[in-house]
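Here you go, one structure.
Note that one protein chain is taken out, while the other chains of the complex remain in position.
Let's turn to chain A:
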């Protein structure tokens, strides 16, 4: 899509400045290469990217919700519901139909969240925590609380284990998800509307935007990203797990926060999400390789979120002070 520019405002093509988190990410990468045994091997890097790719797809969805000034806690539970629904639908609809049904259920939950937030102005925390409980209850109820195995088939395991031109499918999916989100945010109409609503919903409403529709669509698109992640996860574990990924919402929110998306909404780029995701994935990987207890993953993730948000606040304060002395 070509954006129309006023005469005289056209810019030469240039890469935009990398986000601050890129430096943190690069620093962490070098640290890990230098001090973590077995980190800088081809197999391990591919492993980190594989884990990061699922997180990245879902974090793209979380980013849309955060842009809208919301927060999405129901991702883990709806991914679990999707995996259960997929495996139950498998004998009837086949691998493709099963995965599609599972994905559709995530999108539906997202749309419901978006409607409740956009139309009734309920706080996103309440809404998504409520649907989290309902989705995880429904997932456990459908299978009686126990995981069910999926009959093995090549088509079913393709999303997690397949390769296209040598590139693993999850990594390809992450690249496509980032590209799609970038197109929507930087060049699409809907992205601009999301920024408007996220920055100031009152002004957006006064300007005549249909905030309900834009918000519902945003949460549904977020659900679609999560659905892709859920399909890959389901295919990887080859079973319907009622407790598939309980930390998924926390990790994606952490990735967005570390990437520098303000949780008040209205600002953010895809590159920030990508570097946030890589940082989280490397932290988790390093904890395992150094042989620390896995609980350190949680502690470090929590501290990283607080540190990232704290540093951004300090930058904002410094910038304000600098402007004040300019005057």
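Rule of thumb we're sticking to: a contact is a pair of C-beta atoms (placed from the backbone, for glycine too) under 8 Å apart; a residue touches a chain by one contact, two chains touch by 3 or more; residues count from 1.
Operating definition for what follows: contacts and distances are computed from a predicted model.
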Quiz item: Which listed name, "Transketolase family protein", "Cell division ATP-binding protein FtsE", "Ribose transport system permease protein" or "Response regulatory domain-containing protein", is the one UniProt assigns to the chain that has been left out?
Solution: "Ribose transport system permease protein"
Quiz item: Which of A:51, A:129, A:190 or A:209 sits in contact with the chain that's absent?
Solution: A:129
Quiz item: Given the contact definition stated above, which residue among A:140, A:175, A:199 or A:289 touches the chain not shown here?
Solution: A:140
Quiz item: Out of A:150, A:254 or A:274, which is the one that touches the chain we can't see?
Solution: A:254
Exercise. In the full complex, which bits of chain A touch the chain not displayed? Write them out.
Key: 71, 116, 120-123, 125-127, 129-138, 140-141, 144-145, 201-202, 205, 246, 250, 253-254, 257, 263-264, 293-303, 305-306, 309-310, 313
